[in-house]
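Apart from one protein chain that is not included, each protein chain of the complex appears where it belongs.
Entry: chain A
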């Protein structure tokens, strides 16, 4: 059975006991993202302190991969600056595009922490978007939060 390569114990742990789950105040931006082919959903809030992600809070429903991914992401990005977090998101995207290439996972192992467990998902094209949904939501929410908190960053005059 190949399933264990995708459903690592770390993933199932995050799914059963999600970290940082629940929507919290304060926040500067809230986004709702869906995976339209299957109905996975996440509502995600970002609270900034300067350009640091002081909190990322979320509610969601969906498959184990999508829900475990947002939990692992929470652990990885809170307390980091937005550019750092988005760079990590880019690296997570690289991992998802690796088609199971172990050398890619090896290089990213230290940076991605628990999220490296999603390497096995990259062999299943239909599930990659489940794993990426929360990272897309974070990118969207961070951009909106920065626009809302940076005096010169928004259009509102």
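Convention: a residue touches a chain if its C-beta (ideal position, glycine included) is under 8 Å from a C-beta of that chain, and two chains touch if they have at least 3 such contacts; residues count from 1.
One rule holds in what follows: contacts and distances are computed from a predicted model.
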Hidden subunit of the complex - UniProt protein name among "Branched-chain amino acid transport system permease protein", "cysteine desulfurase", "tRNA-specific 2-thiouridylase MnmA" or "CoA-transferase subunit beta": "cysteine desulfurase"
Hidden-chain contact residue, picked from the options A:38, A:54, A:78 or A:93: A:38
Candidates A:10, A:63, A:78 or A:93 - the one touching the absent chain: A:63
Chain A, residues in touch with the chain not shown (by the definition above): 1-3, 6-7, 12, 16, 37-41, 61-66, 124, 127, 130
